[in-house]
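Take a look at the structure set out below.
Missing here: one protein chain of the complex. Every other protein chain is in place.
Letters A and B mark the chains in the order given here, with residues in each chain numbered from 1 onward.
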Amino acid sequence: MSATPETAPVMPDAGGGPLLEVDGLRVGFATEDGRVQAVDGVDFQLEPGEVLAIVGESGSGKSVTAQTLIGLTRGPNSYIEGSVRLRGEELTSLSESQLQKVRGSQIAMIFQDPMTSMNPVFTVGTQIIEAIRAHDRSSSRKESRARAVELLEAVGIPDADRRVDAYPHEFSGGMRQRAMIAMGLALEPSVLIADEPTTALDVTIQAQILHLIQDLNRSRGLATILITHDLGVVAEVADRVLVMYGGKVVERGTLEDIFYDPQHPYTWGLLGSLTRLDQPRPHRLPQISGAPPSLLNLPKGCAFRTRCPHEFGKCTEVPGLDARLPGDPNHRDRCWLTPEQKKTLRDVEGRIGLEAPHG
Amino acid sequence: MASDPATVDPGAPLLEVVDLVKHFPIKSGLLIDREVDQVRAVDGVSFTVNKGETLGLVGESGSGKSTTCRVVLQLLKPTSGSVKFEGREIAGLKRRDLRPLRREMQMIFQDPYASLNPRKRIGQIVGDQLKIQKVASGKELRVKVEGLLERVGLSPEHYNRFPHEFSGGQRQRIGIARALALGPKLVFCDEPVSALDVSIQAQIVNLLDDLQDEMGLTYVFVAHDIGVVRHISDRIAVMNNGKIVEAGDADQVCEHPRDDYTKKLLAAVPIPDPRESRARRERTGATG
Partner (left out) sequence: MLRFLIRRVLGAIAVIFAISVLVFLIFNVVPATNPAQRIAGKNATPELIKQVEHQWGFDQSLPAQYWTQMKLIFTGEVTSYQSSINVDQRIAEGIPATASLCIGAAVIWLAFGFLFGYLSAVRAGGWLDRGLTVLALIGISMPVFWLASLLLYYFTYKIEVFPASGYKSLSEPIEWAKHLILPWISLAVLFAGFYSRVLRSSMLDVMNEDYVRTARAKGLSQRRVMTKHVLRNSLIPVITLFGLDFGVLIGGGAIVTETLFNIEGVGLFTAEALQTQDFPSIMTVTLFGAFFIVLFNILVDIAYAYLDPRIRLGTSAA
C-alpha cells in the first residue's frame, strides 16, 4: 500500500494547478536478491493538451513510473513513496476501490504489445463495453455497444459496426492498437498513458498510430504521457521530455532543449547512436559502451558514471536534478559538468555524441 | 572442405538466388486435406551476394524476409527456384549433403533470450558446433572457444557461465561467437539488434562491422529498421509481400527510392530531429 499517510480530501478540481503533478515518486520492490529501487525520485507536471515523453532503456524505471501513476504496481512486495496528484487529488493514498474509479475513467493506459494486451477469449466489443460499464453503470448494454462502435470509428477502424463483434486475433497488430486506444478513450479520460505504444508495430503502422495519438491529443486536449525508448518517436510527437536512467530522471526539458541543447552525457549518447536516414552515414555508429546497470547493483553516485567517458572525481556524488543553464529554470539535468564543458564535450565531429576525449 | 573444388567457379558470386519460391499450403477438407490455397511467403525472389559485402534485406512483418533466409539456408525446403553457393546448387540437397555447408553458412537470431539453451554453459553453446563437426576437442576446443569469446568482446572467464547470467547485449555476442565458431563465409543476421536496448544496438552493429573486416565475412542482414540496415549494408533489397520490390546501392535506395512501397516505408521512418520531422510533416501535409 501507499506510504503517504495523510488522506487528501477528494476534490474534483482544485483549480489553477496542473492537471497531473508527480512529486518525489519512488517505487521499490522487495525481491529475493534484495530491495530494488526501480524508480528513485521522479517529478513532473502535465498540462492538458500536452505530450510528455519519458525516454529510457530497460531498467530505467520508465514503465514502472507509468504503472505506478494508476497504482498498478501496488502489492505486498512494493514500496511506493511520494505523491501523484490528479487535479490536486492525491492518488497514492486512495484505496484500491477508489483508485479503480480513476483508472480508465480519468487516466487511461495503453500498452506495448497489442497482441497480448487484449484478452483473446472475449470480443473487442465486449472488452470496450466492459470498460464503459465498469464506470458508468447507468449505460445499458445496447448504449455501451453503440458507444463502442462510435469509438472504433473514431480511431479509424473501418466497418466498425461489424468488427466490434470480432475477436482480437481477427485484428491486425495496428488495428488492435487502435482498438486499445478506443478502449482507453471510452470514458473520455483527461490523461492517456501510452507505454511503448508503437514498439511492436511496423514503421508504417507506427506512423499511423502516432498520428492518431497526436490528433486525439490536439482535438480533445488529451494530456499524454508517452513512454518510449525511441527518440525518433519522441521527435515526432512530444512537447516535453524526461530522460530516465537507473530509476532517476537524468535530464528534463522541452523537445528543443533535449535535441539541440542536451546537457546530460547519456542523452548525448542516445542522440549520437541514432541512425539518420536524412544524413550521410558515419563510418562507424557512435556507441555507448557497457550495458544499462542492474538496479540491484547501481554504481555509487551518478548511475551513468561507469559508462561515461567524461567521468571525473565529483561523479561519485549523486548530482541533483538542477537547472544549470542560466535563464532556463525548466531545463534540468543531473550532471556535474559545467554548461561550458558540456558544449565542447558533446561535439563529436560536428554532431552531438558521446565520445571519449581525445588524447 | 565443403564443396568439391572442381565445381567451384571462382568468378561466381558467393551466393546466387534465382527465382526462389516458398509457398505454404493452406489445407482444408472434410475428411482428406486438399490444398485449398497457399501463402506465398516468398514469391519469386532473386538476388546475389558477393564475397565480402553486406546485403541488407528490409521489409515489414510478413514481407517474407525471414522466410527467405531460412529457405536459402535450406532450413525450409524451397517450393521452387535455385540457390547457388559458390556456384554450386544447394536447393534440394539432402540433409546429409547439407551438413558440410553448415560450416560455410551460419545464422544469428533475433532473440538472444530464446536462442540460447538455458541449461548449457557458454563454452558448450559456442563449442558444440566445433565438436559436432569434429574440428576441435579437449584443450584445443577450449582455447578456441575462449579466443572466440574474447573476439566478440566477452571475457574467457565467461566459459563456464550460463546464459541467464548475461545481459541481452552479451547474449547476442554469445550468439555471434557461436555463429562464427566454424569460420563461416556467409552469415545471415536475422534482426540481430531489434530486441536490444538502443545503447546496445550500436555496439552490436559495430562488432559485426569489425568482424566482417577482420574475418572477411559476407553478411545478409535482415531487419525492419531501415536506418540500421542502411548503415551496415552495401546494397539493400526491399521486400514486400514475398517479392523484392527494389534493390540497389544502400544510399541510392534510401536517398532516391524509385518504388512506391519503398517511398512509403521511408516516409514512415521517424526522423529523430524535431525541426526536420516538423518540416517533413508540413511538406507532406499534416496527418498521414
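The criterion applied here is as follows: a residue touches a chain if its C-beta (ideal position, glycine included) is under 8 Å from a C-beta of that chain, and two chains touch if they have at least 3 such contacts.
Since we're looking at a predicted model, the values are computed, not measured.
> So one chain is hidden, and I want to know which residue out of B:Val39, B:Leu76, B:Leu182 or B:Ala267 touches that hidden chain in the complete assembly.
Counting the whole complex, the residue in contact with the absent chain is B:Val39.
> Check the options A:Gln37, A:Ser60 or A:Ser105 and report the residue that touches the missing chain.
A:Ser105
> Looking beyond the chains shown, say which of A:Ala160, A:Met180 or A:Cys308 touches the absent one.
A:Met180
> On chain A, where is the contact patch with the chain that was removed from view?
The missing chain touches chain A at positions 67, 70, 72, 76, 96-97, 100-105, 108-109, 111, 113, 116-121, 123, 130-131, 134-135, 167, 169-170, 180, 183-184, 186.
One rule holds for everything that comes next: only the chains that are shown with their structure count from here on.
> Distance between chain A and chain B based on Cα centroids, please, to the nearest Å.
One centre to the other, that is 33 Å.
> Can you list the residues on chain B that touch chain A in the complex?
Within the complex, chain B contacts chain A at residues 60-61, 167-170, 197-203, 205-206, 209, 224-228, 230-231, 251, 254, 264-274, 276-277, 287-288.
> Can you name the residues of chain A that touch chain B in the complex?
Those in contact with chain B are residues 57-58, 173, 202-204, 206-208, 210-211, 214-215, 229-236, 255-256, 259, 269-271, 273-278, 280-281, 284-289, 291-292, 307.
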